[in-house]
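Okay, handing you the structure first.
Removed: one protein chain of the complex. Kept in place: all other protein chains.
Lettered A and B in written order, each chain numbered from 1.
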Amino acid sequence: MKQRGNPQLNSHGELVHLLSIEGLPKATLLHILDTASNFVSVNDREVKKVPLLRGKSVFNLFFENSTRTRTTFEIAATRLSADVINLDVAKSSASKGESLLDTIANLSAMAADLFVVRHGESGAPYLIAQHVAPHVHVVNAGDGRHAHPTQALLDMYTIRHYKGDWANLTVAIVGDVLHSRVARSDIHALTTLGCAEVRVVGPKTLVPADMAQMGVRVMHDMHEGIKDCDVIIMLRLQSERMSGALLPSAQEFFMSYGLTPAKLQAAKPNAIVMHPGPINRGVEIDSAVVDGQQSVILPQVSFGIAVRMAVMGIVAGNQA
Amino acid sequence: MKQRGNPQLNSHGELVHLLSIEGLPKATLLHILDTASNFVSVNDREVKKVPLLRGKSVFNLFFENSTRTRTTFEIAATRLSADVINLDVAKSSASKGESLLDTIANLSAMAADLFVVRHGESGAPYLIAQHVAPHVHVVNAGDGRHAHPTQALLDMYTIRHYKGDWANLTVAIVGDVLHSRVARSDIHALTTLGCAEVRVVGPKTLVPADMAQMGVRVMHDMHEGIKDCDVIIMLRLQSERMSGALLPSAQEFFMSYGLTPAKLQAAKPNAIVMHPGPINRGVEIDSAVVDGQQSVILPQVSFGIAVRMAVMGIVAGNQA
Partner (left out) sequence: MKQRGNPQLNSHGELVHLLSIEGLPKATLLHILDTASNFVSVNDREVKKVPLLRGKSVFNLFFENSTRTRTTFEIAATRLSADVINLDVAKSSASKGESLLDTIANLSAMAADLFVVRHGESGAPYLIAQHVAPHVHVVNAGDGRHAHPTQALLDMYTIRHYKGDWANLTVAIVGDVLHSRVARSDIHALTTLGCAEVRVVGPKTLVPADMAQMGVRVMHDMHEGIKDCDVIIMLRLQSERMSGALLPSAQEFFMSYGLTPAKLQAAKPNAIVMHPGPINRGVEIDSAVVDGQQSVILPQVSFGIAVRMAVMGIVAGNQA
């Protein structure tokens, strides 16, 4: 039986779906990160495979196209020895007028074990999780502006790997925080894990003052926002925002909030720079920073495989 | 050597291709269903895999897009441990002016073992089967308006599972029977298996009187058609028929032939309701029936995996 209001956990408090960081206990987040550290070494082996999900069927259900994220889940599932079925759902029955829940019911009847769901609508993975059988698991691979929990987990893994415990850290999240599911999930993860100070930095249109309700410090000046930080998480600037009223030109944005080597000097000397990718070089971040010594953008990608292996391995081992 | 006029069977009467239900002996159909019942349990296991087709290459050749059917064959082949190659043929060499038979000859030269073929033209799988090497097998996944034999086999499996032998059953197939390859294959299967009475029910434009030549009872009144039935197979209404002269509006069709709880009362109390999917809720069938106790639509999907495993396992074991 599921806990009221927490559809991600079963009655023993075990993770059965990963839908959102919000509402997950600190112990659950740490358990995922600890499990992931075992899988990091698997990805460095000659034979990059463990038999944990052998004979299980993982369905990649991408209602919104994202080759990169789909690929990371496909690789993670394959390295757990699962059978992976990629479904480009936009092209399939959905277009024949079938409802989301009918599609899920049909795939479940094919004896699916795990759905990885990317959807343009916030909450779609929750809806799915509410309707699957007890042995079927759902992992949110990004839903609307709501959440991107595996990205937040790999960000937390990266921070702990380079900086140790969050209790002594100041972390700045910079850019279009308002529309970012990555930012939202990162904020929940950082506050849950006891991060000393979480700053959100950007123009007032993209970082409104009421975001302070999430337990973060809202800042609009880039120099002040970065100052003495241990970790800087740059967000991707969606080009479709550019043409609207929310933003000046890409050039002006880069002048004010683009991370350059000069601006980076305000942070602690050993601060790390992160980015969820794909990068817009010269828009939100300067190439010299991307390729510089403080960048941990590529290690984030590597840790992302291990974190997704951990999440899939953990949920598949628990019953709703 | 193949029997004259029966390209699906070798000289020992063994199944080497599955192209159509028409012309297959009752014993062959029963052998497939009996084999499938062994595979149903595989799909409920922790490790849903048997090594029957390990190291074999299965090509999904979909000249007509159907994500759902392709997925069922991909899952079935994967659970038999085959290597599956999905070919979106519309996009490939076919568009470079290569002929169907040249495409097949090339893929055969790559040491293919089994082709699963969906094609918009009736007879395409036959043409392919006539030209492949003796060790290569062809399974028809739907060709034009002609046949959809694995759908018919999973329908037969479902009927036997819930109702036992066909000899005592009355089965109604309802809707656009004329254009349906599912209906055509179901009719051949039911008559071969000795079904007591097969009714086809729909408007005169979609169920012409000369269909009686197939050994079925042609009926145009829904209440009469369903009355005292054991099994009702609802067909998907192709929306493209709607705009033509063959049909009134979707609303009028639903009034006359859409299966509602009220109409269903004419059938036997324990009658089962089937549908090949994807469902148009409110067009050919009411949501209350889809989700009701007599619906076996989702079990059909589950049995479909086992039936496709059985078909691929059987043909791959026989030589032309």
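Keep in mind that, in the parts below, a contact is a pair of C-beta atoms (placed from the backbone, for glycine too) under 8 Å apart; a residue touches a chain by one contact, two chains touch by 3 or more.
In this text the structure is predicted, and so the values were computed from the model without any measurement.
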item	value
Full-complex contact with the absent chain, from B:Val47, B:Ala111, B:Ala196 or B:Ala212	B:Ala111
Touch with the omitted chain, as defined above, among A:Thr71, A:Gln130, A:Asn168 or A:Ser249	A:Thr71
On subunit B, residues whose C-beta touches the chain left out of the figure	54-57, 83, 85, 87-89, 91-93, 96-99, 102, 105-111
Residue ranges of subunit A at the interface with the undisplayed chain	43-49, 65, 67-68, 71-72, 74-75, 78-79, 239, 277-281, 298-299, 301-302, 304-305
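In this text, only the chains that are shown with their structure count from here on.
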item	value
Between subunit A and subunit B, centroid-to-centroid distance (C-alpha), Å	41
